[in-house]
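Step one of this worksheet: look at the structure below.
Rest of the complex left out; these chains stay put.
Letters A and B mark the chains in the order given here, with residues in each chain numbered from 1 onward.
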Amino acid sequence: MGGNSFGTLFRVMTFGESHGPALGCVIDGCPAGLLLETEDIAAELRRRRPLGGEGASTARNEEDEPEILSGIFEGRSLGTPIAIIIRNRDQRSGDYDELREVYRPGHADWTWEAKFGRRDHRGGGRSSGRETAGRVAAGAVAKVFLKASNTGIRSWVSSIAGIDIPGPEKPGFDIEETEKNPFRVARSDYVKEVREKIESLRASGDSAGGIVTVSVTGLPPGLGEPVFDKVSARLAQAALSLGGCKGVEFGSGFAAASLTGSQNNDTIRARPLDAEAGFKNSLEQKTTFSAFDTNNAGGSLGGISTGEEILFRAAFKPVASIGKIRKTVDTSGRPRELSVKGRHDICIAPRAAAVLEAMTALVLADLILLRRADRV
Amino acid sequence: MGGNSFGTLFRVMTFGESHGPALGCVIDGCPAGLLLETEDIAAELRRRRPLGGEGASTARNEEDEPEILSGIFEGRSLGTPIAIIIRNRDQRSGDYDELREVYRPGHADWTWEAKFGRRDHRGGGRSSGRETAGRVAAGAVAKVFLKASNTGIRSWVSSIAGIDIPGPEKPGFDIEETEKNPFRVARSDYVKEVREKIESLRASGDSAGGIVTVSVTGLPPGLGEPVFDKVSARLAQAALSLGGCKGVEFGSGFAAASLTGSQNNDTIRARPLDAEAGFKNSLEQKTTFSAFDTNNAGGSLGGISTGEEILFRAAFKPVASIGKIRKTVDTSGRPRELSVKGRHDICIAPRAAAVLEAMTALVLADLILLRRADRV
């Protein structure tokens, strides 16, 4: 198993190189009876694309048109594998000729070559961010499945290029704003500052890192499997499986390391399945009934979902492909200087948000199905 | 699969409740020919125990004696499953009678009950930290396997109770010191301050969080599987599978989100497999030959090991069982106040270090075996 498979029951295999004929996925284990249209997938693929406008963080013009090859009949899933492909277009493989013999710093060029003894140098082959199209397609199906059980996944960029953007705990946060600006920040009053910073980095041939926050609401308690497949553990694997992700934290996260028990642990005020217990939702900006007084846990205890909002943050390193000249070596070991040309994002976080949502959906769809086997 | 299985080729299943007859593990896939003694396992189990002395962060006196039931013949592994059990002793189940009908805040009591419809209330059952004995036993075998290929795993507490302890980049760091003080800090000059802080928290009936840093040296390039099973992704799952772990970061980690590409990405100065290229090791405090000029990546690019040191940090929340009175509910939903008695750690980080090492060993042993299938 070469690492391109994910999940136990809602199981996905993805495939495709950046400049090969196509990318895609196969889902083995999507339950039968799900209403699914090609547009459900296309819509998520668009969310993964750079948002338009002069401040867009990348310049490649990808038109991703998914085609469903199997598993859907008369608008519903059959219970058989759902295969989805996306043809690669707008390829300028010639842009990459120089990279056949040079390793880009910060990229997987040489680690993959060390592993496999060869690599597709065009756009990084399968180590390209373009690989994520297959996951987003699969995640789109998982999202439809989750929506049917009232579980919603949203995300926003909470830090970009060193600018921290306050979350829903402060007024002015509007999750819908993330679909309107190219940086996926949820505060319109921050867009100008972020744009200027990104443009400044672009002008200097440099790039930026960022942090994405993911929120899952409406998830029932009891999801996650003891010990190794805790909901947080599975989500952590999912997050770190994104190229450029260097860290993840849940709830109070790294800050919890400096807190005391009496500050951090969440007191309980209702049984989790009580009729009167509702779920606090940071996105809706209202505290309805909740089983816990606070949510420092970030939605899971002992790896099992509490029913509260699942909240985690993933950190992304700055894009490695930059215009500035960097030292490296070629495949013969000779020192080289490299300035990466071509169409590249300045910061991956805005686009990674859609991929993180997709991965989150894949994890949760799987855990929801696994949950059905919990009791006699 | 109930979440108690881990790995693909070096595959482990662990079992056992805190107050049941025994805990343990079975390893299916340990290669034949490994020299293995019971003492290899016993030694790691001792490292998981609280270190002695008045400042020790827990008080339970566990004497874990592993017994190997299968898979070893005349001192070497047969290639068949290695089953190891550890009998539970020193159980004072009566300590937990109150918890049969009350949910402890910050614990898995009610999430597990929400999931399974029942729970073993004695010491948290399988959600207890005692569960990790099985993993440490399995990890001990993995460590022996890794040692045979010159891969070393070390760890230290880099932050505890709000006190940050400088790493190997500053003089005075001594990894061997971690085996001498009960807090697993690698600087003798910090022990007194940490001890006083921990004792102060104990006196006030409170607890502390902490951060553990893990270092892996001697790992060859090329480990990790593309996309979902990146070495960082698998290690992230491993870290978050520990009870109380709330975050993980690799290399420059969350800090990378605020850096630019030219600051963060590691320039290359040699081919990774060049004869003259050695590996920089933060523990040995010397910069030998290295293929990269820096290691902000934390040892992997595109999810595949670079051959540099793998370096990651895991954050642990404060221990949830505290003497201070906390609000909660009982199993009938009635409000209750709870002060957790019994023997508990003040901070889990020092003991988690041994478990993190074990999990790291399990991930790497698996990836080393998977690596053998990379090429025709």
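Methods note: a residue touches a chain if its C-beta (ideal position, glycine included) is under 8 Å from a C-beta of that chain, and two chains touch if they have at least 3 such contacts.
Just so we're clear, the structure is a prediction, and the values are computed from it rather than from any experiment.
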(request) Copy number for the full complex, please, knowing 2 are shown in place. (result) 4
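Just so we're on the same page, only the chains that are shown with their structure count from here on.
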(request) Could you give the separation in Å between the centres of chain A and chain B, each centre being the mean of its C-alpha atoms? (result) 26
(message) Under the definition above, what is the set of chain B residues touching chain A in their complex?
(response) 1-6, 8, 14, 103, 105-108, 110-112, 114-117, 124, 126-127, 131, 159, 161-162, 201, 206-211, 221-230, 232-241, 243, 245-254, 256-274, 293, 296-298, 300-307, 315-322, 324, 326-329, 331-333, 335, 349, 370-371, 374-375
